[in-house]
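Structure in structure tokens, see below.
Removed from the display is one protein chain of the complex; every other protein chain stays in position.
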Amino acid sequence: MSFPDIPSHVNRPGQFSFENGIRVTLARPGYAEGELEVRPTSSNPHGTVHGGCLYTLADTVAGTAACAHGASCVTISGNMEFLRPADGPTIRCVATPKKQGNTLSVMQVVLTNAQGKEVATGTFTFFMLSMKKD
Amino acid sequence: MSFPDIPSHVNRPGQFSFENGIRVTLARPGYAEGELEVRPTSSNPHGTVHGGCLYTLADTVAGTAACAHGASCVTISGNMEFLRPADGPTIRCVATPKKQGNTLSVMQVVLTNAQGKEVATGTFTFFMLSMKKD
Amino acid sequence: MSFPDIPSHVNRPGQFSFENGIRVTLARPGYAEGELEVRPTSSNPHGTVHGGCLYTLADTVAGTAACAHGASCVTISGNMEFLRPADGPTIRCVATPKKQGNTLSVMQVVLTNAQGKEVATGTFTFFMLSMKKD
Partner (left out) sequence: MSFPDIPSHVNRPGQFSFENGIRVTLARPGYAEGELEVRPTSSNPHGTVHGGCLYTLADTVAGTAACAHGASCVTISGNMEFLRPADGPTIRCVATPKKQGNTLSVMQVVLTNAQGKEVATGTFTFFMLSMKKD
């Protein structure tokens, strides 16, 4: 399995997202998709997926969408609304732009469970750094 | 090491937070502290601590503060501001209330690095469920 | 001009929104539209529409959408992203649900200028009160 368009630094061992079952599955400038493979260790005290795990999925996918054209960026802020309990086997995330600027980008995310129900939504703001040369 | 006042369901294997190096170190109603032991697997693509890892720390500690009097609660929403790059060896989180209601609680968190510099702040809103009987 | 489906307490003198040029123009359960007629007194120090004025439009329209089925509700929290400077003659707001629950509703808003460009987006969370009897 390979995702040729995906920034090579996202889906790799050592990354907090990767180590916790998160993969970016599609990326182009201003759009990205990703998936969490829910594990026994994805849990919060209620036995559903931890909000921090969902946030990790969202931040990773949104950041990939914001930076997929070769720039680098850092997250300034991000908020999430937890709409209903999330469980497995998978949670899917789609990120689309509210704004794509040279300095700031604002991405929205929608997270759905395997039945297609929205479990969480969020908005992330990124500060765009200089273009990568590599 | 034991933390006798801490809800027993937080610091235990299988929890997403625990599995990623996060411990609640102090908890009483309306106040909690916790710590992330930064690991090589805590990283984002920039090599600093992933925002999702910081969010996990924050949500876990804030939720403990909101529920430390024996109630159960779920996170409705939570936002974070990432103030500067975060790195190890540890990140500390303190949660204090903006509001503690019977139905809703709002907690603020401050995350500091080992040098005492604030790396992130946030606000989490919880919906309070019925008191636990166990 | 009349808006027969709109809760009668929104578009009326004395309301902060009404007094500042804001009207709800369409409302049904889970959906509402509204408009700000930009005035010389809508300004921030930059000479564009004040973020607080945009937030007033958004909160009013989102709250109407959340409560249009006859319930009453209060805003728990609301965040906005200001995407570009906003100016007149009008700003339009559309509110749609992310979640409509018996206890909590989460509404998203999109604000556009007269050229159809998005100037701001936001997310508002409402706590649903008992149904109105009148």
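Which chain is which? They are A, B and C, in the order written, and residues in each are numbered from 1.
Just so we're on the same page, a residue touches a chain if its C-beta (ideal position, glycine included) is under 8 Å from a C-beta of that chain, and two chains touch if they have at least 3 such contacts.
The structure presented is a predicted model; accordingly, all values stated were derived computationally and were not measured.
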TODO: For subunit B, enumerate the residues touching the unshown chain of the complex.
DONE: 79, 81, 83-84, 98-99, 106, 108, 118, 121, 123, 125
Task: Contacts of subunit C with the absent chain, listed as residue ranges - done: 7, 9-10, 14-17, 19-20, 40-46, 49-53, 55-60, 63, 72, 74-82, 85
TODO: Could you please point out the subunit A residues that touch the chain left off the display?
DONE: 76-77, 79, 103-104, 106, 125, 127
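In this section, only the chains that are shown with their structure count from here on.
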Open item on the list: Going by C-alpha centres, which chain would you call the most central?
Closed with: A
Task: Interchain centroid distance [CA atoms averaged], subunit B/subunit C, Å - done: 33
TODO: Would you kindly tell me how far, in whole Å, the mean C-alpha position of subunit C lies from that of subunit A?
DONE: 29
- [ ] Just give me the whole-number Å value for how far the CA centre of subunit A lies from that of subunit B.
- [x] 20
TODO: Could you list the positions in subunit A whose residues touch two or more of the other chains?
DONE: 79, 81
